[in-house]
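Every protein chain of the complex appears in place save one, which is left out.
We just call them A and B in the order they show up, numbering each chain from 1.
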Amino acid sequence: MADPRFFDRAGPFRLDALAALSGARLSRAEDGARSINDAAPLETAGPADISFFENRKYLDAFLRCRAGAVFVDEAAAAVAPAGVALLVSKEPYKAYALAAQAFYPEPPVLPGRAASAAIAAGALIPEDCRIGPFVVVGPGVRLGRRCRIEANSVIGAGVELGDDCRIAANVTLSHCLLGARVVVHPGARIGQAGFGFAPDPSRPVKIPQLGRVVIGDDVQIGANTTIDRGSGRDTVIGAGSMIDNLVQIGHNVELGRGCILCGQVGISGSTRLGDFVMIGGQGGLAGHLDIGRGARIAAKSGIMRDVAAGAVVCGSPAVPIGEFMRQTAMLQRLARKKVR
Amino acid sequence: MADPRFFDRAGPFRLDALAALSGARLSRAEDGARSINDAAPLETAGPADISFFENRKYLDAFLRCRAGAVFVDEAAAAVAPAGVALLVSKEPYKAYALAAQAFYPEPPVLPGRAASAAIAAGALIPEDCRIGPFVVVGPGVRLGRRCRIEANSVIGAGVELGDDCRIAANVTLSHCLLGARVVVHPGARIGQAGFGFAPDPSRPVKIPQLGRVVIGDDVQIGANTTIDRGSGRDTVIGAGSMIDNLVQIGHNVELGRGCILCGQVGISGSTRLGDFVMIGGQGGLAGHLDIGRGARIAAKSGIMRDVAAGAVVCGSPAVPIGEFMRQTAMLQRLARKKVR
Partner (left out) sequence: MADPRFFDRAGPFRLDALAALSGARLSRAEDGARSINDAAPLETAGPADISFFENRKYLDAFLRCRAGAVFVDEAAAAVAPAGVALLVSKEPYKAYALAAQAFYPEPPVLPGRAASAAIAAGALIPEDCRIGPFVVVGPGVRLGRRCRIEANSVIGAGVELGDDCRIAANVTLSHCLLGARVVVHPGARIGQAGFGFAPDPSRPVKIPQLGRVVIGDDVQIGANTTIDRGSGRDTVIGAGSMIDNLVQIGHNVELGRGCILCGQVGISGSTRLGDFVMIGGQGGLAGHLDIGRGARIAAKSGIMRDVAAGAVVCGSPAVPIGEFMRQTAMLQRLARKKVR
């Protein structure tokens, strides 16, 4: 079970209730009355726990598991160990996520303002928000309902947040507008001036950075990630985009809806991503590029040209994934041949 | 126009005044009396706005633009749309930067100290500095004139800043000496102990890190960038160097004047860069290297050997750019041939 020092658990729940809320189907209806106490990973789940199996790397753990119930897909259901109740779903991981949310719901925001918070006169903060100790809120700030700002974060002048935003500790926001349900992890920096200057032999001439960062609903921004404001037009993060830790997003970058950026990705200024673009960890994109809807860029790739919608690319400079595989195989073959 | 919640605009200015302050030449003298209200990007600029055109990727936007005036080079002037006043410059981007600075000058530092700031006895802080809420200033700190330290930043014991430094929120400075006009963006960490230890089977033996970080005038340091202090000699950042976000600079690294490090660059300990070295995003340099004056290192390159002055290198391991191009082309050709 999750460590009670850190997590509060709800439940227990009947298995048919968990099936209903997750959209899964019980493989044996008679299991519906079983009582489940907790959600747990396969390796540690016991008879009163529910778990999931999707990544085939963990087949052994599945075959040996002692869980009371497991979310599986049709194929996995056929090889399940005896005695385990099965909840069949096309998307076992997502179904498990919904069940786990039932056991561990996001705690509600407890209204209140730390006496130590430095809140500018005229900032609009609804009564149901929570403002932590040593938080600084600048003039003209407007928060939505039920926002939570954790300790030592700084919300610069004029910033606006939609409802139900959760800003973790030690975050800095400036020159930005956030939609609803935006989650910002600790240490993220949003809205600072971008890397804009004209080279000069005496000293660089800075370009005033006059845009904002505009963030859609349901966006998540990882720890210590940095998002610079636009230089003239805005930097835009589309609704539902998920951004991992230590990601760098330059000025004027635009992300469509539902983009996924893994850890340490870097996107240079003025590059635009369509909806549902995915970029693997440490991927890097040059500036002023267009990345088409649904494109997938493998981890560590270096992108120097536009990428077409739906393309899957890899390498640095990146090429279509099949070509990357052939390049790699050929290189290995040639190098090995050389030795003999 | 820039969002007035975040930016205060000066002006309007006559076009001949903007030409004069930016060193550009009006292509038609009679445009000099036109009044310009704002600076704006090409796509959104209207008849009372000034813009610029330099990157040929945006030719379409230039040809369709509705700006009142545009900074251009000679070649672009020849194809400009009718009705747009032209300010001709060899460096249109730099000229625009100067005009934009006129419309949006850096706001002056408003003197004052937040009552909540924790300032050690004996720290020398001129009356014209601004110290934000929850700032911590250690003993022996000396600030120059007109410095601004924003909320929740921590200035460790003995740190010295030159005049007109601007330290953003949530920054940590220790064991460092800053020149004049240094700008540090939010979350940067300067002066902590570097990664110095001798391996040992029981536990690593730490080497005391006894140097400092010495930063020249007019340096800019990006958000969440980390610069470790020297282990014995100092880590040195030359005057006018521009460092982007999430850059890692190890102990004893030395940058010459006017170096440009793009986002997520990493430089290992004791490597030295001459003046005006440029490193593209996510470039990585091994330790104990010499990088010659004016060398240019492409994005994502991995540098394992010294780089000669003026060289342009690319790849990992990096080779001269022309050779990198040939390697890439050859690899693609071979891999494609293989398929047929």
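Definition applied: a contact is a pair of C-beta atoms (placed from the backbone, for glycine too) under 8 Å apart; a residue touches a chain by one contact, two chains touch by 3 or more.
Being a predicted model, the structure only gives us computed values, none of them experimental.
When the omitted chain is restored, the residue from A:Ala17, A:Ala77 or A:Ala97 that touches it is A:Ala97.
Considering B:Val136, B:Ala308 or B:Ile321, the position touching the chain not shown turns out to be B:Val136 (whole complex). Counting the whole complex, the residues of chain A in touch with the unshown chain are 2-3, 5-7, 39-41, 43-44, 55, 57, 91, 93-94, 96-98, 100-101, 103-104, 114, 116, 132-134, 150-152, 168-170, 185-187, 217-218, 220, 222-224, 239-240, 242, 244-246, 258, 260, 262-264, 281-282, 299-300, 316, 328, 331-332, 334-336, 338-339. Listed for chain B, the residues touching the missing chain in the whole complex are 116, 118, 134, 136, 140, 152, 154, 156-158, 170-172, 174-175, 187, 189, 192-193, 195, 197-208, 210-212, 224, 226, 228, 231-233, 246, 248, 250, 264, 266, 268, 282, 284, 286, 288, 302, 304, 316-317, 319, 323, 326-327, 330-331.
By our rule, only the chains that are shown with their structure count from here on.
Between the CA-based centres of chain A and chain B the separation comes to 28 Å, rounded to the whole angstrom.
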